[in-house]
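Notes follow once the structure below has been shown.
Note that one protein chain is taken out, while the other chains of the complex remain in position.
Presenting chain A:
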Amino acid sequence: MGVSDEVLVARFKEGDESSFKELVERYQSRVYSIVLAMLGDKNDADDLSQEVFLKVYRFIHQFKGRSKFFTWLYRLTINTCISARNRKKRNNQILLSQSFKKDFTPIDTLQNDAKSPIEILQNRELEKKIKLALDSLSDGLKEVFVLREIEDLSYKQLSRILHCPEGTVKSRLFRAREELKKKLMPYIDEL
């Protein structure tokens, strides 16, 4: 087990940039996954993930250590995603149609498991369907679903990040899963 987040943050506040680099490397995949799931666009996800870490760099002095570092980071990530999404809506960009026309790469894990071209094609189809279904969820349901599935956070941790009661987290997760289950029933039944 490496150095804790709190120690890295303390060192970073003292001016140690290598600690900042370690924090970025520790959380870059998770932040990128959350952003990509929320926005659905790979190019935007890279820029926005970097924006999240730039905010961490600029505003780290505002983090007083009252909560865990990842709670603060994920809150920042969700807020950044919501702002970006609202900006795009205001600019009248259609996310869904654009994201599926650009850079569509197959799922690495599924592709490694698949041996035949037919299986690769089926996996791509499945990924498309899942992404479409995920994009159809409302922001509130998507946030809680994405954070739960990517990070395996408890309901208590989710309630702290999303600033809502645990009961709300539970009901949002239930509703998100019900909606996804309805849309993906033929695919998840086959597994």
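Points worth noting:
One rule holds in what follows: contacts are C-beta pairs under 8 Å (C-beta built on N, C-alpha and C of every residue); 3 or more make two chains touch, one makes a residue touch a chain; residues count from 1.
Assume contacts and distances are computed from a predicted model.
When the listed names "Putative zinc-finger domain-containing protein", "NADH-quinone oxidoreductase subunit K", "Electron transfer flavoprotein subunit beta" or "Glutamyl-tRNA(Gln) amidotransferase subunit A" are checked against UniProt, the chain not shown comes out as "Putative zinc-finger domain-containing protein". Mapped onto chain A, the footprint of the missing chain covers residues 6-7, 10, 12-15, 21, 24-25, 28-29, 32-33, 36-37, 45-46, 49-50, 53-54, 57-58, 60-61, 64-65, 107, 109-110, 126-127, 130-131, 134, 145-146, 148-150, 154-155, 170, 173-174, 177, 180-181, 184-185, 187-189, 191.
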